[in-house]
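Structure incoming, see below.
Of the protein chains in this complex, one is absent; all others appear in place.
Order of writing sets the labels: A and B. Residues in every chain begin at 1.
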Amino acid sequence: MTHQQPKTLKKRADIALHDDFLRKAVRFTTDRLRGRKEESSGALGDWEEWRERGRQVRIHTVANLDYYLGEFTKNMETAGGHMHFAADADEARKIVAEIADSKNTKIFAKSKSMISEEVHLNHMLEEKGIKVVETDLGEWIVQLAHETPSHIIIPAIHKNKSQIQELFEDEGHEKLAPETKVLAGFARRRMRETFEKADIGMTGCNFAIAESGSVVMFSNEGNARMVSTLPKTQIIMMGMERVLPTWVDLELMANLLPRSATGQKLTVYMSAVNGPRRAGELDGPEEVHVVVLDNGRSKILGDPEFQDVLNCIRCGACLNVCPVYRQVGGHAYGSVYPGPIGAVLTPLIAEDKKAWGELAYASSLCGACYVACPVKIPLHDMLVHLRRRHVEAGYSPVSEKIAFAGFGAAAKSSGVFNSAANAARWVQLHMIGDRSDQTDGPHGLEAAGPVAGWSNHRALPSPQKESFHDLWKLLKDEPAETPGGTDGKRDTHGA
Amino acid sequence: MKVSLFVTCLVDQFFPDAGASTVRLLRRYGCDVSFPPGQTCCGQPAFNSGYVNAAREAAKNHYKNFADADYIVSPSGSCTGMVHHYYRELFADDPVMLEKVSAMVDKTYEFSQFMVNVLGVEDVGATFPHRVTYHPACHGMRLLGIQEEPMRLLRAIRDIELIELPKAEDCCGFGGTFSVKLSDISGAMVTEKSEHIEETRAEYLISTDMGCLMNINGNLRRRGSKVKIMHLAELLYHASADK
Partner (left out) sequence: MERDAFLNNIASKLGRKPSQIPSSREIIGVSEEYKQNPFGAGAPKSTSLAEKFKAEFETNGGRCLLVTSMAEASDQLRSVLNELEPKNIVTWDKSEFANWGIDWLWSEQPATEFSAKEDTETERTQLREVARTADVGITTASFAAANTATLVLLTNRNCNRSVSLLPTVHIALVRESQVNPSIGISLESLNKSVTPSSVHYISGPSRSSDIENDLTIGVHGPVAVVVILVLGL
């Protein structure tokens, strides 16, 4: 999270809503990725069955996480890798700092790792005087701009070619052009030097295969391979839940993940690292360190309402279908993880639940995220449950608590409820009037309290002279009309 | 066939004609429609905002009013969705109530699902020579599984020109309290929905949910749009009523 960002969701969203390029870029990106996912998942023929398999495999893995993580550890160590376990972000940073110190690190080359952003690793390394370079093209752009990524898969969608050209020109002190080929070519040349000079290469981990102790990375650019081939030391940071039992389970994920993320049948590179190089090998790291991170994840285990959020394979499909993300992009969430998955995961792993709990309200609960998720995480239900917890913890506004307490009391009896509703209708009828056709607004009472939120963008509905309860007095005894149509009544079901 | 009407608080106060149209259509096909007057609200606004106790009070009252019904029909996908998707959760800690409420849940239908799947009616004898587009309400679609039923009813209307709404399945931005709590984001969402509706050059927008329609209509009116909204039941009834 950048230091310039405002502290509330509403304020951050406001900035985003006024950024036309950002909104265009987000829509363009999410439309493209969404369309590609539809196409490539449809091509498999029975996507719902794939989703169910994905869900079962992930549920099983998380339910047996201690076992599989234990197996992974044993096998990675047998292959010569070093395993480290970090209870929280602080410990994760300490572990990396120690490794970096022991190698007199000057240059630290990173390929995409969201978890390293979660623990604010770069800042710590830079404070130690270590040059940290993000080698993933989108992450490098975001790093040069001193920002955070705005999308899980395409980190710099909020930047246009001219902005990228400017960033690259400042970095390389050479003239470039706002053309993709030129900019990508610059990145290729510059990054080569980094790959060759880096003392440590860091990658993330898409899946850790328990049966062999292997870390699997899905990538397209080649930088993940670079940082796991050239530097003498490799560090892999992973969330503790990113485990798969076997290689054959990887084939399942190798279909679900790329198709859901970008619509590709498979990413250009799927690379497995099983410890450091062996005797006689001419390249590859001398040392491999795997840092396994908890940072709040174990708190979610054993909680039937939320445990399934740990099934996430970080594909970004939920972002691409979320109508809220579509309007405001990733930075509005203020968290490393944006979109629906971010709105659920962030409050769960955060220390400050009061502040982050508001993310669960950044949703109209439309359910598109659940339908899009390749492992069927019920994010829409989790958002409602998080809201319940937020209220139970006493974090919701007092006025809202009072309003809903009143609602609960009124809803018990139609006498009370209808009086209240009729009264509100009376006010609207006699004190606001029918403003439903007005193109300007809000005025007067329309701008009062919560109604203002509505009226800023919408006319109020026409106030009715009678409620349905009133209409029923005559409707009750109205005779039935004859049915029309060719079908009429096909099947009476015992009427 | 005895049907109890679950009119919903929104329809009761703002769109009573949708309720009346529902009643009249059901009666045509042999339903003896009653209206439990003690009904208030299904509790969804409270539940979705995290106020489970308030929601449970509403749900208890709802159960009280509909416990003895044979069939419960509602002109709202989202309220029916609330009942089907979350009522069991509300009473998970009370096995006796859970069983009773479950039985009631199973008898609850959204209007178009009831017409097509229970009454077996797709063609009500309606004629409507106008350009019409349809917005599939999210909760009805994703919580209840409403897919083809509204389209089947619409397609059977004579002389109707049905135009597909671009990005139809994208949320209109209502989300109940979301529309006032995060009103600017909601405003951006409904603006995009309105733009798509205007692209179709339709004269009428139809849906199964007055929440969505109220939200979209509010934005359309502000934009000075000529598009009119109608609940599916209203369209079917008025386009087929004896003149």
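Some notes on this structure:
The definition used in the following text is that a contact is a pair of C-beta atoms (placed from the backbone, for glycine too) under 8 Å apart; a residue touches a chain by one contact, two chains touch by 3 or more.
Quick caveat: nothing in here was measured; it's all calculated off a predicted structure.
All shown chains touched by the missing chain in the whole complex, by label: A. Residue A:Q56 is the one among A:Q56, A:S413, A:S436 or A:N456 that touches the chain not shown.
Touch with the chain that is not drawn comes from one residue among A:Q5, A:N122 or A:T229, which is A:T229.
Contact with the chain not shown here comes from a single listed residue; of A:A177, A:L266, A:A393 or A:L474, that residue is A:L266. One of A:E118, A:E147 or A:D249 touches the chain omitted from the figure, and that residue is A:D249. In the full complex, chain A contacts the hidden chain through residues 25, 28-29, 32, 43-46, 49-50, 52-53, 56-57, 60, 63-70, 73, 79, 83, 85-87, 91, 135-138, 141, 154-157, 159-161, 164, 180-181, 183-184, 187-188, 191-192, 195-196, 211-214, 220-223, 225-226, 228-230, 240, 245-252, 254-255, 262, 265-284, 292, 294, 298-299, 301-302.
The working rule: only the chains that are shown with their structure count from here on.
Contact residues of chain A toward chain B in the complex are 9-10, 13-14, 17, 23, 323-324, 326-328, 361-368, 370-371, 380, 384, 386-392, 396, 400-401, 404-405, 407-414, 417-418, 421-422, 424-425, 436-439, 441, 450-454, 456-462, 464, 466-472, 475-476, 478, 480-495.
Of all residues in chain B, only 1, 7, 9, 11-16, 19-20, 23-24, 27-31, 35, 37-41, 43, 45-58, 60-61, 86, 118-126, 138-139, 141-143, 156, 169-171, 173-176, 178-192, 214-215, 217-219, 221-224, 240-242 touch chain A in the complex they form.
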